[in-house]
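Okay, so here's the structure we're looking at.
All protein chains but one are shown at their positions in the complex.
On to chain A.
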């Protein structure tokens, strides 16, 4: 974790550099840690914070801004590219500021989708998830093995179990509805999709691989078929 976030004091305030190779959740975690440690650094609420490095989506920028203003009382947070724009504007006032292309509807949608998937890391579990073990991931989870009773698999995205699912699986734990739980042998006692909790009847045998997904707000189980 060392060095993915660099602090630099500038005459006008503080410059924070976020490592481009790291992912947003990791960076956010590390940033909070560092900020909490150096809280007295920000006594002066006039401090301007410039964030550079990792390209952040609009939603992520908003979140960081909110954190700075709510927790540390800093309202003047700008991002690297904006800062460059501002400097250019300060130097050459006569030149009209570079106009950002107006995002049309299509782009907006692409931005949203990529924002949702870009930072979501998926994990691949190469063993059976046993009782008492809990696997959590913001993205998708693939288990190559069984999920035994008492084991828990919690994903922001979808879950695939290449084995028998008997423990708890929760797909879309942060609210996503476009998720599913697939298992070669689907026999859990309970299944959670997004905000829905469904209980299962006792079934030892299944007809083959099945998928549970949301359809019109209901959880539907269907066999996996090649279409």
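The rule is simple: a residue touches a chain if its C-beta (ideal position, glycine included) is under 8 Å from a C-beta of that chain, and two chains touch if they have at least 3 such contacts; residues count from 1.
What we mean here is this: contacts and distances are computed from a predicted model.
Q: Just to verify: the chain that's not displayed, which of "Spore germination protein", "Septum site-determining protein MinD", "Hydrogenase nickel incorporation protein HypB" or "ABC transporter permease subunit" does UniProt list as its protein name?
A: Its UniProt record gives the name "Septum site-determining protein MinD".
Q: Of A:9, A:149, A:195 or A:208, which residue touches the hidden chain?
A: Hidden-chain contact among the options goes to A:149.
Q: Which residue from A:3, A:132, A:175 or A:207 sits in contact with the chain not drawn here?
A: A:132
Q: For chain A, which residues lie in contact with the unshown chain of the complex?
A: That gives, for chain A, the contact residues 128, 130-133, 145-146, 148-151, 166.
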